Every structure is written in C-alpha cells, then in structure tokens.
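As structure tokens, the structure follows; a few thoughts come after it.
Note that this complex is displayed minus one protein chain, with the remaining chains in position.
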Amino acid sequence: MTSGAGQLLNPLLGSRALGEIFSDRGRLQGMLDFEAALARAEAAVGVVPAAAAPVIAAQCDAARLDVAALGEAAALSGNLAIPLVKQLTALVARQDSDAARFVHWGATSQDVMDSGLVLQLKAALPRLEADFARLIDTLAALAARHRRTPAVGRTWLQHALPVTFGLKAAGWLDPLLRHRERLAELKPRLLVLQFGGAAGTLASLGDRGIAVTEALARELQLAAPALPWHAARDRVAEFAAWLGLLAGTLGKIARDISLLMQTDVAEAFEPAGEGRGGSSTMPHKRNPVACAAILATATRAPGLVATMLAAMGQEHERGLGNWHAEWTALPELAIATAGALEQTADMMAGLELDPVRMQRNLQATDGLIMAEAVMMALGGKLGRLVAHDRIEAACKLAAAEHRHLREVLAADPVIAAELDAASLDRLFDPLNYLGSAEAMTDRVLALYQAKSQERR
Amino acid sequence: MTSGAGQLLNPLLGSRALGEIFSDRGRLQGMLDFEAALARAEAAVGVVPAAAAPVIAAQCDAARLDVAALGEAAALSGNLAIPLVKQLTALVARQDSDAARFVHWGATSQDVMDSGLVLQLKAALPRLEADFARLIDTLAALAARHRRTPAVGRTWLQHALPVTFGLKAAGWLDPLLRHRERLAELKPRLLVLQFGGAAGTLASLGDRGIAVTEALARELQLAAPALPWHAARDRVAEFAAWLGLLAGTLGKIARDISLLMQTDVAEAFEPAGEGRGGSSTMPHKRNPVACAAILATATRAPGLVATMLAAMGQEHERGLGNWHAEWTALPELAIATAGALEQTADMMAGLELDPVRMQRNLQATDGLIMAEAVMMALGGKLGRLVAHDRIEAACKLAAAEHRHLREVLAADPVIAAELDAASLDRLFDPLNYLGSAEAMTDRVLALYQAKSQERR
Amino acid sequence: MTSGAGQLLNPLLGSRALGEIFSDRGRLQGMLDFEAALARAEAAVGVVPAAAAPVIAAQCDAARLDVAALGEAAALSGNLAIPLVKQLTALVARQDSDAARFVHWGATSQDVMDSGLVLQLKAALPRLEADFARLIDTLAALAARHRRTPAVGRTWLQHALPVTFGLKAAGWLDPLLRHRERLAELKPRLLVLQFGGAAGTLASLGDRGIAVTEALARELQLAAPALPWHAARDRVAEFAAWLGLLAGTLGKIARDISLLMQTDVAEAFEPAGEGRGGSSTMPHKRNPVACAAILATATRAPGLVATMLAAMGQEHERGLGNWHAEWTALPELAIATAGALEQTADMMAGLELDPVRMQRNLQATDGLIMAEAVMMALGGKLGRLVAHDRIEAACKLAAAEHRHLREVLAADPVIAAELDAASLDRLFDPLNYLGSAEAMTDRVLALYQAKSQERR
Partner (left out) sequence: MTSGAGQLLNPLLGSRALGEIFSDRGRLQGMLDFEAALARAEAAVGVVPAAAAPVIAAQCDAARLDVAALGEAAALSGNLAIPLVKQLTALVARQDSDAARFVHWGATSQDVMDSGLVLQLKAALPRLEADFARLIDTLAALAARHRRTPAVGRTWLQHALPVTFGLKAAGWLDPLLRHRERLAELKPRLLVLQFGGAAGTLASLGDRGIAVTEALARELQLAAPALPWHAARDRVAEFAAWLGLLAGTLGKIARDISLLMQTDVAEAFEPAGEGRGGSSTMPHKRNPVACAAILATATRAPGLVATMLAAMGQEHERGLGNWHAEWTALPELAIATAGALEQTADMMAGLELDPVRMQRNLQATDGLIMAEAVMMALGGKLGRLVAHDRIEAACKLAAAEHRHLREVLAADPVIAAELDAASLDRLFDPLNYLGSAEAMTDRVLALYQAKSQERR
C-alpha cells in the first residue's frame, strides 16, 4: 500500500487515541460494524433470514480484510465501500453462500461510510470529553487559587492595567464552558444513523425501510434521522465548526502562555521535564513545545473547517467530489484538535507560575501601569478628558526622564492639590485597582459549579 | 472619505436590510446607543450624576458626527471608538461641560465597539429570521404538495433511481430546521453585553463594576456576561460559523436548482420576471440569477468563517490585529448570507416546476433507472451479487444496442424464468419503486409541524 | 506507533509516487541526506575531520532508525530533528566515537527539516512534471483533433451558442501552459538550501559559514540562499499557492467533464474499465470516479493554501507553531494535487466523446441556440437593441408554443423582410457561427508548440 503524508507526527501534533480511532483500520471496522448491525436489524425485521445475521456479523472484523487491495480497488470504484462489501461477501460466502446473498442488503456505499464515520466519532467523543473535563477542572482550580494574585494586564501587547492571574484563568475557562454546552447541544444532531439506500428512498426495502432504519439505529445506539442526510452535510460540518471554535480557544490559551513564557516576560512556563523543550544546539533553551503543537492546530483548523463548509454544496441525492473531500478533512481536524486539547490539559495541569516576576513586571514601567487609576481618581475632580490629558503629559515626562510616575505626579501642583501622598501610595498599589476582577472570577466559578452539578 | 470595494453589488450579492444595519452609519449608531445607555445605567447606579445622562443621550445621534473625520482619525488611533468619544464629548460639552466629563465613563474602546456590534446583530436577527421562516414554510408546502411527484434521483450527477420531488424539498427543509434550532441555541450566547473597561476588570468603577454591568445590560436588553469577552471571541465566531453552515445549505439548494434548470434537464426554474436573467447578447437566455448570487455567497462564506476562526487567538487582555480582522469579516458574512437567504426564499416561493419533463427524464435512459428495482426483485431469488452482475450485463447490452432494458431482460431466459411480463411492467413503473420516500417526507413534515408549534 | 487519518485513500485521492516521497520514511531519509551532505561539505571545507564524513554518511539510512521512538520523542522535543540527531549520533558512535562528535555540526533542527523537505520536493517535481507534460500533450492533441467539432457552448449552465470541442480543450490547455511557466519561474526560488544554525547566523561555524553553505548546496544540488529563510516562508508558501492554482484548473476541467458526463448531457465520458465507476447497488451506474477524486482535491486545496499563507507570520528568527503547521499542510497538498493531476492526465487520455450526442444537444432547443446568430444578422439592419428585443420575443413564442425558432422567425414579416429562407438556413447551421473558435484554438496550439520547442 502506498503511504500518505505520514503518521510520525501524530504524537506531537495530534491525539494518539483519536489517531487509533481514525486509522485505516478504525475506518474499516466502523464500516464493518455497520454491516453487522444491518444484518442483525434486517433479520429482526424479517427482511433477511434470521440465520444470515450471525454468519455475516462473524466476518465483520477488519483484521480479515486485505487492506492494500481495498485501497487499490477504491481508486477504481471511487469509494471504499464497494470493495469492502465485495471482500466481506466473499468471506461470508466461504462460510455460507446463502448468507452471502444478504450482505449489505438494501444499503448504499454512503450508508456504510457515513454511519461508519459516525461510529468513529461516537468512539472519539468520550476521549475528547475526558480531556475537556480535565482542562476545565484545572482552569477552575487555577482561577480559584489565583483570584488575588496580581499580574500585568496587557492590551495590544502593551502593559495596560493590573489584573489578577485568576481572572486570566477565568477568561480561558469561560469560553470552554460554552464549548461544552455547544457540544452537548450538537451531539444529538451528530450521532445519527445514515441509511437511505441507492438514492435515499430505501426503495429496495419496499415498505419496510423505516422499520429497518429504526432497528438499525437501535442496534448502533444512534438516533434515527427523519430522512437520510446523504447530501445534507450540516451534521458533520457543524461538528467541524465546533472543533474549529475549540481549536481557536485553545490557540488563544497557547498564544497567551507562549507570550508569558517569553524570556523577556517569564511569568508562566510550560511544565518542565526530562528531554522536554530542549534545543539541538542551544543548551540553555526551554522551548514551549506544547504551545507550538497547539498553535499548529489553531493555524490548521480554519482551513480544514473552510473545507468542510465548502464541501456542503453536494449535488442532488449524492455529491461529486465534495463528499470525498470530507473523508480526510474531518478526521484530520478531529485528531489535531483532540491532540491540542490533550496538550493544553497537560500544559495547564503542570503550569509553572512565577508570581515574583509578575510583581516585578508590574513595577517595570515605573508606575505607568497605574496611570488610569490616578486618572480616574482625578477624573471625578477635573473631568475625564482634562485628567486624561494631564496624566498623559505626566506619563510622557516620566518616560522621557526615566522617573517614576508617582514622583512626577507629586511634583505637579495641580495634581498634588487633589491627591496627597497617602492617596498616591494607595493609588499605586495594584491590589487597590483590581476593580471587579475577583467578582468576575467568582461569577465564572459559580457558572462552572452550576454546570458541573448539572452534569452529575 | 475614501471609498471601499463599493456598495453597488449589495442588491445582488447581499441583503439590503442588513446592508443598512451594517452600514457606516449603523455601526456608529450602535456605538452611540451604547454610550447613551452607559450614561443612563451609570446614573441609575449613582456612578455619574443623574443630570448627565439625558444630556449625553441627547447627543448620541450618528447624524451629528463628522464621519469622514472619524475615518481619518481612526487611522491614527487604531479604532473608531477613540475619535467617536472625542466628537461625542465635544458635542456634549457644547450643551453642558459638566455632563461632558462623564461621557464614556469607565468604558474602553472595545466595550463600545463590541457592544455596538452586538446591537447591530440584534437588529439584524429578526430580518434574517423572517426570511428563514418564509423559506421553511415554502419548502414545507413544496414537500407536501409534491410528496408523490416522481422525479429523477441523481447521484454522482448520474441518474440513479426515481425519487419524489417532495423528498427533494424535504431534504432541503430538514437541515434548515436544524439551523433554526442552532440559532435558537446560540442567541443567548451572542446577544451579550461587552463591558470591561481598560483591561477587563472595570477597575475605574471601583466596586460598582458589576452593578453597572447589570444595569447597562438591562438598558440594552442584552444578557450580562460572567466576565468581559474582550479576548474570548467564541461568541462572534460561533455566529460566523452558523452563517457559514447556513450559507452551505443555501448553496446546496442553489446548486440543485441550477442543475435542474440546465437547458439539458429543465425540470425546475427560478421564477421568471421582466428583465430577470436575460443576457446582454443572447435573446433566448434565461439565467439562474438567484442561484448565481446564492452560490457566490456559498463560495465566499468558508473563507470568511476561516478568517473569524483564525482571528480567535487574541493576545492577553486585548488582541492585536486579529480583533480588527473581525470588523469587516463578520458584517460582510452576515450581509452576504442574509442576502442569499432572501434570494433563496424568493426563488423557492416562485419556483416553477415541469413535472412532464421530470417524467420524460425518468424515461430517458430506456429503463436503466429501474435497474435496481429489477435487481432487488431478482436478488431475493438469485442472491444480491449474482443479480447485480446479471443486471449490470443487461444494462450494458441495452445501452450498447440502444434497446429498452425491459426488452433485454425479457429476452434473458434466466431472468424471464423469474420475472414474467406483468412483474416487469410493475417493476418499471417509478411509482412502484419509491420505497419510503413518502414516509420520509412525512417525517420531516411532522418535525416541521412540531417545531412550528413549539415556536408559538 | 500511533496511526493518523490513514493511508488507505491515497490511491484514490492522492498520488502514490508522491505518497512514497512524503511518507514518514521519505521524510526521515530527506533529513538524513542532509546530514550526510553536511558532513561531506564540512569535511571538504575543513570544518570537521575528513575521516568523519564517510562514517557519518554511512549511517544516514532511514532503515536504521527506530521510527516509533522518533515519533514519541518528537512529542517532547517539539520536532523530529532532535531525536533523529540523537539516534544518528548513537549509530555513528557505535562505529567511531570521534566521528560522532561531528554529526549535525553547526546546524539547527530547522536546517535539517526544511532542507529535507526541499529534497523531497525536488524528488517530487519530476513526477509531477511528467504528468503535467502528458496532460498538456493530450489536451493539445484533443484541441487539434476537434478544432471543427461543433458542440454546445454553455454559460450559467444554460445553452448559449455553438462552440467547438477543440476550443473547449484549448481553453483547458491554455491555463496549464501558464502553470508550467509559473513552475519554471518558481523552481529556482523553491529548490534552495536551508542552513543557518541556531539563530540563522551560522555563528557556530565562525567565519566559515558561507563557505560551508556553498559547499553544502553543491552537495545537495540546491541553490544557496543569500541568507537562511527560517522565518521567511514565501518560498514554500509560493509553491503551495501554485499547487492551489493548479488544483483550481484541474477542478475546472473535472467540473466540466462531470457536467458533460451527466446522464442528461452525455457528451463526454471518463474512460470505462473493468470495475471502474460501478455502484454497489445500481448495476447501470457509471460514475465519474476520476472527476470525484479531482474535485475532492480542488475542494481541499483552498483551505490548505490558506493554512500555508496563515503560517507565514513566523516570529523573530524561528516561528512558534506556524512552522509546525506547514509540516502536514504542504505534503498533503502536494500529494493530493499530484494525484489530481495524474487522474486528470489519465482521464483526458482515455476520454470518450459522443459527437452525435453533441449534435443532438445543439438541436435540443429548437433553434434557440442560434438566436444570437440571427440577432447579429438583424442587428446590422435594425440596430442591436431592437433586434435583441424582437428576437427575444420570438424566442419566448417558440418556447411557449414548442415551435422551432426558424419557423417563428420566418413567420414574422419584419424579420422575413430582412432574412430570406436561404439566409435563415445558413444562420441556423452551427458551423456557420463559430466565429474565431478555430483561430483561437490555433493560437493556443501555436503557443503550445512554441513552449514545447523552448523546453527542448
């Protein structure tokens, strides 16, 4: 069998668990699980002989297939289902030629392939949800633990105002709570049987199409759709979009951690470990390896989501080529996003913080970071714009002369008239200018608690 | 003021209503509505003098702004809020210099701009929902009316089996019902106030940040978030993804109609109309103008969604450039998708069908389209694969010799032994091989009814 | 080793040859080829002992590596080069501990990985160029053979005017000639050594960095860059864009063939073949399998190109995550596009045409397709707009009454006054209204000839 772009990078850039699920073998087994369940369901409904079902099901094991031959044959038939059904039929025929007549009865290639995919997704979700829960719990703990740890707030990559590290963690947690809600909402739309036969009417099952559909869905523990979704791809595209949204949030977290881990900032660090993040040539380096992997996924995800959306225009009762485009895009996106999730959960669980350096960085601008605090105090007295302009001038002076802002302000008679030394001391303590940071952190934690209880 | 890529194409490629809402003026008014509400909320909470609020609110009218100057100033300040607040403060100051001190009190540029955007989205949703409802009702009526109208089912762009036109309509309707469900789910996550002050702590409001947040949310009839979402962009990215999913489904409908409207197929047509779809040079042409507009949106949407997802990695407490990327991407996507929705609703409301041509096309393959019907009948007797191979040979012979398949089959003694003339007659009537098409259509219509009742 | 999204689909959706080149093993061998050449170049320049080079080079064989261990280690180190260098050093040390000291001397991980990638691309290009030449020659032959074969010209998916099939083929050929030109232009920018050491200064080589660079480039038969391109990714992004443009053109060809192969059109067909394009359930189906594969690539390519462009913002002297994003995106795009190219070349080489059906389709509109011919003839006499409106009315009448347009025109006294029966006969022969179709075809063929001679 020819080889693709390789699997070597999966431990770094993807999830091993989902890599197994979406491997060639996983794909084939998903399809075979469908064929086995189909035989059972049709036997139960009386569409095929009861005796055929166990014989067929017994052969539905990917290990029995000639995988290389399947790949070659797919290039002629245009999909994997046709040669798989042929191989399966031959296997069954060796046991029981009567049973072999009923393999794949009433189904079409897309039924097998789409339902097989849904079964793979169904197997993948618990893995993904476990890492999800782990990350959410970790962030909640981090937010709680650091609800009063002062840190530099940065906007436009510039020091802005003091915040707390707890608020930062709460800010990462909050969208993840929404992602979990979204996943709960979309799951019933995603974990749905595909079954329509050649053109979506189940014509070959006569008037028993719906009965087989219901039985088959029960067999596979999937929902039965109102009608087949051969050419209505919103179910899988929605899941891709969800993965893209999740990858975006994970990328935001990794972006933040990697910026905090800059040698020049040094406030937070990926967990250290033997052989982790070293350089082939620079002995002193400690590279943000997890961030790199997560950001790689965040860079790739938008293009893969775009592919899934672009593939939605599937023609008539079955698309041409656009359906094929999904076959690689969705598994890749799922493997990569699950990998990024796992890396983020690991990274945050072992995150190292340096609150001393945070404090030092808060002082690095000689008081400029407290400028708004002073301005607001003055604003109530002099008006917001006047205060703004006066403080802006003081900031410029302080920066130009490398003096502390507090000192420049104390030297300004207009300001000194309004704010005495004690007031300035108070205004220049970051802990006195955290506004609603703690209240906000608590609000997110309350949401987290509520959601967690709901789930029990 | 310089001009962008132009507005001329909006009536064709976008929605006029959303074009108004997301116009420059709409954008500014959204921001001013926030400033007015902020003043009222802060007066209510006692953060600013009660007298200031009505004076400020009275100036919050986009018509009073010097728009060109705003654009120029934004190039220096990096956003529109800074010069807007300056102009607004000057306007208020002309009325009451005391009140002017309290303009924009405690807020940051992103509070104004994001909340303004959310207000625009809130105004846009009812327009979009109205067309949505219209399209859904139209498709339900179409599905009901044509639940037994036989039509050619096509897979891979090839004739496959008979279906019904009702089933086709149900297949377009079904994902739209899910899109409506998705919209209902995401709305509470989207229509949410943005309010955090300079670094998301509302520090300048001391301990009254949450109180002002709640009052402001009430003023604007938006939800109050647990904490600001300055750098957590999943709310808007999710809406973008939803628009992308909707555009994908609309594109699928337009793809189908345009294929059915091909001169060579001629089964369905966009509504005709004076001056509609003519050519500048070919007097006989009737172009699928609505399909073109809808497909244009479906082509553009994946890239715009990708932009919104790529923009999610916003740094620290406020992003750099990625937030800016949203400013054009989301409105463009909303205008385009709403336009496509409107065009689809209009197109389907006036859709012209030619059931006679559908019948003719069903006959066009000299019986080949009924091959599966015969195969299934034979399959029960000879086994699926044997029947498949025998019928496939007959199909090739019929095609090669330009004979009707029925005739070839009748001449095959093995087949003739199993199927007599009456059986063949029955097997070659499309209406006898529709399987569960009607039942499926009814299932979707039942879903539609249930959802419609829920909404009342 | 864990498994990715699988390799099973490569024969269908990708190129086997490029699949081999970009396989895990191909990736590792490219890196090892770099290490071997580095040792030789440094020995030649005198940076490492002459004796070390052959010892190192002898171990540079991917078959000697523990591949699974590499994947695991890469998850810790963040790239494959670090563990690969470790394994290689250990292998060399077993032979000669002195030589082992000089493995990877002066290089950084990215030097190995990027140069290895470039070597893979260098190996891939001749395969791609061979299929390219084959496709171009095939299309040129098709254009020449059918320069006067009349066919339906379709715009907006509607019959427009007669064209020739030769012109259609020339229209597919023309952009491919430009793609070949583009490839020739970009190759010197792409096939370029990466070599810069830890931060791109080759500091560890002292003043011999440039000398080693030049020697190494000679060893690998790559160009030496002015400076390393660790964080300037336009070279690989340009190639990705080229692949995207090529995929776009191939997608256009496949779109056209698949539309022509519709049961309802039936003018052109993918080559038939045993087991090719059959359906698992419908014995009469002949599916456009190659078109599906090509269209799948055309659907995936824009997202993959977008990923490569989005990855360009690589930070400082080496990017974080964005470089990682390239590792899968570029090989996948190359494998998929090369596969689509191969499929297109095969498809066009065996394309089956039905000129009789083309003629029949030209007649299918009862003369409407010749409406412009008549209008132009009239236009010179009555004015373009008047003629347009009159003929438009006649077209509508003909369509409404199912009469031939010639008959309706002949019955219109104003038109009959200008055009007698012989004139109408002439005007209704498609061969008389081909305009410059043949001249245009010849122009493209002349370009093809000129380009082909240049290349010899």
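Letters are used for the chains, namely A, B and C, taken in the order the chains are written, and counting of residues starts over at 1 for each.
Going forward, a contact is a pair of C-beta atoms (placed from the backbone, for glycine too) under 8 Å apart; a residue touches a chain by one contact, two chains touch by 3 or more.
These figures come from a predicted structure and were not determined experimentally.
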{"item": "Option from C:244, C:277, C:339 or C:367 whose C-beta touches the chain left out", "value": "C:244"}
{"item": "Residue of C:83, C:116, C:200 or C:367 touching the missing chain in the full complex", "value": "C:200"}
{"item": "Given C:11, C:26, C:153 or C:277, the one touching the chain that is not displayed", "value": "C:153"}
{"item": "Omitted-chain contact residue, chosen from C:25, C:134, C:148 or C:182", "value": "C:182"}
{"item": "Touching residues on chain A - with respect to the absent chain", "value": "154-161, 258-259, 261-265, 278-279, 281-288, 292, 302-303, 306, 310, 361, 364-365, 368-369, 371-372, 375, 388-389, 391-392, 394-395, 399, 405"}
{"item": "Chain B residues touching the omitted chain (full complex)", "value": "1-14, 16, 19-20, 22-28, 67, 70-82, 85, 104, 107-109, 197-198, 204, 254, 258, 273-282, 287-289, 291-300, 302-307, 310-311, 320-322, 324-325, 327-329, 331-332, 335"}
{"item": "Positions on chain C contacted by the hidden chain, ascending", "value": "78, 89, 97, 100-106, 153-157, 160-163, 167-168, 170-172, 174-175, 178-179, 181-182, 185-186, 189, 197-207, 209-210, 213, 225-235, 237-238, 241-242, 244-245, 247-249, 251-252, 254-256, 259, 295, 298-299, 301-303, 305-307, 309-310, 312-318, 320, 372-373, 376, 379, 383-386, 433-437, 439-441, 443-444, 446-447"}
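Please note the rule applied: only the chains that are shown with their structure count from here on.
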{"item": "Distance from the mean Cα position of chain C to that of chain B, given in whole angstrom", "value": "32"}
{"item": "Two or more partner chains touched - positions in chain A", "value": "78, 104, 197-198, 204, 254, 295, 298-299, 302-303, 305-307, 310, 320"}
